[in-house]
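After the structure tokens below, expect a handful of questions from me.
For this view, one protein chain was removed and the others were kept in their places.
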Amino acid sequence: MDRIRQACDNPDAEVFFLVGGTQTNTTVINSVIDSFQGVIAVDSGHINTHEAGAVERNGHKVVALPAAEGGKLSAASLGSWLDEFFADSNYEHCVIPGMVYITFPTELGALYTREEISAIYDVCRDNDLVLYVDGARLGYGITADGSEIALPWLSGHCDVFCIGGTKVGAICGEAVVFTHGNAPKHFFSRIKQQGALLAKGRLAGIQFDTLFTDGLYFKIARHANEMAYKMRDIFVAKGYEIAYESKTNQQFVLVPESRLGHLLENIIFDEWGHDGCGNTICRFVTSWATTDADLQALESVL
Amino acid sequence: MDRIRQACDNPDAEVFFLVGGTQTNTTVINSVIDSFQGVIAVDSGHINTHEAGAVERNGHKVVALPAAEGGKLSAASLGSWLDEFFADSNYEHCVIPGMVYITFPTELGALYTREEISAIYDVCRDNDLVLYVDGARLGYGITADGSEIALPWLSGHCDVFCIGGTKVGAICGEAVVFTHGNAPKHFFSRIKQQGALLAKGRLAGIQFDTLFTDGLYFKIARHANEMAYKMRDIFVAKGYEIAYESKTNQQFVLVPESRLGHLLENIIFDEWGHDGCGNTICRFVTSWATTDADLQALESVL
Amino acid sequence: MDRIRQACDNPDAEVFFLVGGTQTNTTVINSVIDSFQGVIAVDSGHINTHEAGAVERNGHKVVALPAAEGGKLSAASLGSWLDEFFADSNYEHCVIPGMVYITFPTELGALYTREEISAIYDVCRDNDLVLYVDGARLGYGITADGSEIALPWLSGHCDVFCIGGTKVGAICGEAVVFTHGNAPKHFFSRIKQQGALLAKGRLAGIQFDTLFTDGLYFKIARHANEMAYKMRDIFVAKGYEIAYESKTNQQFVLVPESRLGHLLENIIFDEWGHDGCGNTICRFVTSWATTDADLQALESVL
Partner (left out) sequence: MDRIRQACDNPDAEVFFLVGGTQTNTTVINSVIDSFQGVIAVDSGHINTHEAGAVERNGHKVVALPAAEGGKLSAASLGSWLDEFFADSNYEHCVIPGMVYITFPTELGALYTREEISAIYDVCRDNDLVLYVDGARLGYGITADGSEIALPWLSGHCDVFCIGGTKVGAICGEAVVFTHGNAPKHFFSRIKQQGALLAKGRLAGIQFDTLFTDGLYFKIARHANEMAYKMRDIFVAKGYEIAYESKTNQQFVLVPESRLGHLLENIIFDEWGHDGCGNTICRFVTSWATTDADLQALESVL
């Protein structure tokens, strides 16, 4: 925990280790907002799409706003939605928002700028909303080309965020950081109740201790990002179009119908959707383990 | 209960009385679908907007699809959404739908045709989904000009529906009708657990018995509808535009900024939203108690 | 609401009207304690036995302590349970209590003295617990022979209590009283979310306004109590034993096997349990509507 506090340059930070991403989200959301409150996210946000309804199962509505480019939440549209919401004399019949949830990087690999997060945080404080930054893939965002966000800055511009371990090399484990002495009372019991407690709790601590020694966490992430940039270049060189501009280890590529079957047979990737023009949007992901040889193998398949 | 069974011309119907609309929706949804399942509704659907998150509080995500005209769900868009959903190899990470929820009439006073409900019911059965028709304002829909839906037909074209008492003259109470011997086991305990049991249960029965004797329920509703049509004519004659074409006791009128203050001082109505052109969409509602004198008073204020 | 504030002699009291008893309990509990907390009650307490699990359905464990005589909670046993609980170094793996729930009168018709409630309230404040008094049958307790508790005193010796309307003559409706400016934020939305909002809200207000004019509420309750005392005398005169000494409109009588069938055929009452000696404990209840003629009819049956 000390190493994470140091990496955040924030001696007031309170750090907890939880088992996995879904529990981290439900435990944080459930601890921070009240039973009658909801959480605002973009419609493409992870908690609105791929958590199997875990947030609702815990009693909270995900209030989905349309995503701006790259799957980002726009402070301006958030602000005007809130203004309109509270201007409605019937708003107490609706779900009252208690939190804003964003992901860094976004589900589509986009990066918020400092200005964008600051603007969102301002809207949150004006409306008595908690800002939670889901950093399941945080390392990939921080070490991405062009990223303006580092841990100390983030630690000063939101109320709570998490640092994903699982997706950056750990066996399992996520770190939750409350940034200004605002950890909920009895957070340990809440973690336990949500089944988010690692029975062998030491293991999470040891992994994060290792990851935050000599910047290993960031080296792993940076390596994956660099491999992703090379992978992207290979796709482009082979004539594929890029679906969303991503600076992280997830790359989204348009695959024409005629090529899809061949790729599915030879490479592991996710089908993410359709572009409406006959192409499948496919997600290709690199990791700490991706090598140049892997990329050459990919190139030969394409 | 017998009178409702007779009115539905469905001797197999199972009828229960609950206290109010919110509990009716949560009890039915919660009893019929499984804990991991969600309920599909249009984004303007009552359970997605004005239930204060009661459905999510009970653990279920409301999966919101864009509404077609008049706040209806389109069978075609439902079908293609489902096809795409189940074609996604990751769908088990998402909320799996278990029910389709529609309202008759819709929140905007529109009426489904027989063909439209039949088509939705077909999609439901093809996808193993329960079709629930929220009839909090059912009487107003059935007795509206141009309505094709009567109780016996409805009783054959959905799995469960409710007949709102509160909004059609009762002190409180909603009737839930399971149409083909499909009432959930121990439904009484479920009602009790959801706080939907009227302690003085007889009262609900007596009210519905009265309402379904000599068609009182429909006479009340028809009276309110006729008053609503007259009210609409008054607005139009006074130069107001109609926001949504409604055949029921709720009428939606565009009120210019310059008139809004005057009306708010003299009439009770709801502000429903904005049309983006400087007008407020206002909802005016008639009831069993609305008289011609009331309408004349309205006319003189406009 | 003003009349209830006056009856409590407590201008700071915040009063809300809800539909029924189950929702009142779940809404109050759920609003006042946190999601990881539980509520302490005696094992014979209503929320632990006859709410069909509504409290747990809302996410909270009912931590049941053994009841003292008459179904009361003893301040001494509460205190020692809490001392032992917090002395356990593993207590954060357990459900941490956030509230103490008692009923006045108890489920068995017993009355707490002022000293007993004061002692419980002291333990609550020492342990940062909210004290909630479920008064579903409050009128019967206040007007019982020997009762020391009146509304103003109660209003100063607990954090929140309810005044049951349903069981004292109202069609439906319970009043919740927060005693010292401690009503939860957005309590209206919480009521709505729990389905505890009477759609025709005025009705609850009108009923309570009437009940608290000229002491009608207490006259109704007192009448039922007096009828209950007469009823008790009839049973005793006929040779029946009393199971629990009750000063309220509920009387618990031991009925021998040989008489049970005869009584069941002729009178409406509840079988409450067995005394282990071949007798059934039966609950006989009077109300505002009970007349001397009813009691004579009972007498002739016994």
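Going by the order they are written in, the chains are A, B and C; count residues from 1 in each one.
Throughout what follows, a residue touches a chain if its C-beta (ideal position, glycine included) is under 8 Å from a C-beta of that chain, and two chains touch if they have at least 3 such contacts.
Because the structure is predicted, anything quoted here is derived from the model rather than measured.
Across the entire complex, the residue among A:Thr26, A:Ser44, A:Ser74 or A:Thr179 in touch with the chain not shown is A:Thr26. The chain not shown here is touched by just one of C:Phe36, C:Tyr140 or C:Phe284, and that residue is C:Phe36. Considering C:Gly59, C:Pro105 or C:Gly165, the position touching the chain not shown turns out to be C:Gly59 (whole complex). Per the touch definition above, the residue from A:Val160, A:Leu198, A:Ala228 or A:Ile281 contacting the chain not shown is A:Leu198.
Looking at subunit A, the residues touching the absent chain are 19-23, 26, 51-54, 57, 166-167, 171-172, 189, 192-200, 203. In the full complex, subunit B touches the hidden chain at residues 30-31, 34-36, 59, 92-93, 96, 185-186, 188-190, 192-193. For subunit C, the residues touching the absent chain in the complete assembly are 35-36, 38, 49-53, 56-62, 64, 88-90, 92-95, 270-271.
Basically, only the chains that are shown with their structure count from here on.
Centre to centre, using the average C-alpha position, subunit A and subunit C are separated by 48 Å.
Spacing of subunit B relative to subunit C, judged by their CA centroids, is 36 angstrom. Shared interface positions of subunit B, i.e. residues touching 2 or more other chains, are given as 51-53, 57.
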